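For this view, one protein chain was removed and the others were kept in their places.
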Amino acid sequence: MFYCRVVGESQERLTTHTIDFPYTRTLGPVFSEFLTGMRDGKLVGIKGRDGKVICPPTEWDPETGDALGNDFVEVGPGGVVTTWAWVTEPTPKHPLDKPFAFALIQLDGADTGLMHAVDAGSIDKMSTGMRVTARWKDDRIGHITDVTFVPEAG
Amino acid sequence: MAESQAADLNAPVVGMDYHMHVQYHEVLCPVMREFADALMDKRLIGHKCPQCGLIYSPPKGYCPICVVPTDKSHELELQQRGTVTNYTIVTPVQYHGQEETDRFAKASLQLDGGGTLSLQDLLEIPVDDVRIGLRVEAVWASDAERNVDEVTNRSWGIGESAIRGWQPTGEPDVPADELPTNVF
Partner (left out) sequence: MAKKTEDIAIVGYAQSPSYRQAELTEPQFLYPVISEALERAGVPRREIGFTCAGSCDYLSGQTFAFVMNLDAVGAWPPISESHVEMDGAWALYEAWVRLQHGDIDTALVFGSGKSSPGKPAEVFPLQMDPYTLTPLGADPVSLAALQARAMLDAGKITEDEMAEIAARSRKSAVNNPYAQVKGDDDPAVLLKEPYVTAPLRKHDLPPISDGASAVVLATTEKAKELTDHPVWIRGIDHRIDIHQPGMRDLTESPSTRLAGKNAGVKGKFDFAELSASFSHQEKLLCDELGLGKDVEINLSGGPLAANPVMAVGLTRFVEAARLIAEGGKKRGVAHATSGQALQQNLVAVLEAE
């Protein structure tokens, strides 16, 4: 029968294996509007059946499942942090390469939270209920990382 | 940036690129470690199932057909000479990560004395001359160059860094009807 040792620090032979897939995704009408907005420096939500504004926008009503029209609404650029987490050691996949906060941000004019990064500098600058605002990259391509958020001045 | 939007900076964004890149670091399992060590000694080993007699190289540590474990006591050294039982010719499509440009063959081998290998490279023979029944022998990388860096738990083949490939021996072909039908 098999005998499995737990391998310690001085493991005998570590092999490396990489998977590497370049995906190109089509966006459909709703994400196209959202990411075109990103490129143009605008945050875009969509109106749900009950009139609530959803951001990031969905193609369907989260409550009823009905298809939504093209009732897009510009939201932000400011918003309120409804919850947050302080990332001490960012991974190479994170949008910032220094400690930052992931937060759910309810953008002005929206009724749902957008998960995004807040570049606050230190954990002391973060609190639930604080206001943040969009900080746009100069070179935008229509991607969720065209924007990050920073604490609102004042 | 997706190619479709590169042309017009004001056109709606309709595509999104995401480059998925993940690296895995895995400890080589004991049976593969033994296999790799043997390759460094220019030996090719396998495990013979005590129940059905099938030989697995690289060894798995079990026979998946009979579902019985195999270990060092089932190890045997395989001959380094054999016959092509099947092959495929690949015309490389230049997708991301494809480094080959010329057509190449990958062959399944039935080794003399037992044991099979799949996805082996053939050397010293034009792709169009590859055929079932071809007699081949192992071409080892030189002592200076030989390594087993490409041997992983996921290995299908052996890794060109140990056995560079298989070259024709010049012996007459084996008639197809003398070859086992259960190898691929």
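By written order: A and B. Residues from 1 in each chain.
By definition in this document, a residue touches a chain if its C-beta (ideal position, glycine included) is under 8 Å from a C-beta of that chain, and two chains touch if they have at least 3 such contacts.
These numbers come from a predicted model, not from an experiment.
Shown as candidates are B:F35, B:Y62 or B:W166; the residue that touches the absent chain is B:Y62. Contact with the omitted chain, checked across A:L27, A:I46, A:L68 or A:V132, is made by A:L27.
Within the set A:V73, A:V87 or A:V150, the residue that contacts the chain not displayed is A:V87.
Of the residues in chain A, those that touch the hidden partner chain are 1-2, 4-7, 11, 17, 19, 23, 25, 27, 31, 34-35, 54, 56, 58, 62, 82-88, 90-95, 102-106, 112-117, 123, 128, 143-145. Although one chain is not shown, part of chain B still touches it, namely residues 16, 18, 20, 22-30, 60-62, 64-67, 69, 153-154.
Quick note on the criterion: only the chains that are shown with their structure count from here on.
Within the complex formed with chain B, the chain A residues making contact are 1-2, 7, 11-27, 31-33, 35-36, 38-39, 141-143. Contact residues on chain B toward chain A in their complex (touch as defined above): 1-2, 5, 12-28, 33, 36, 61, 69, 96-97, 151-154.
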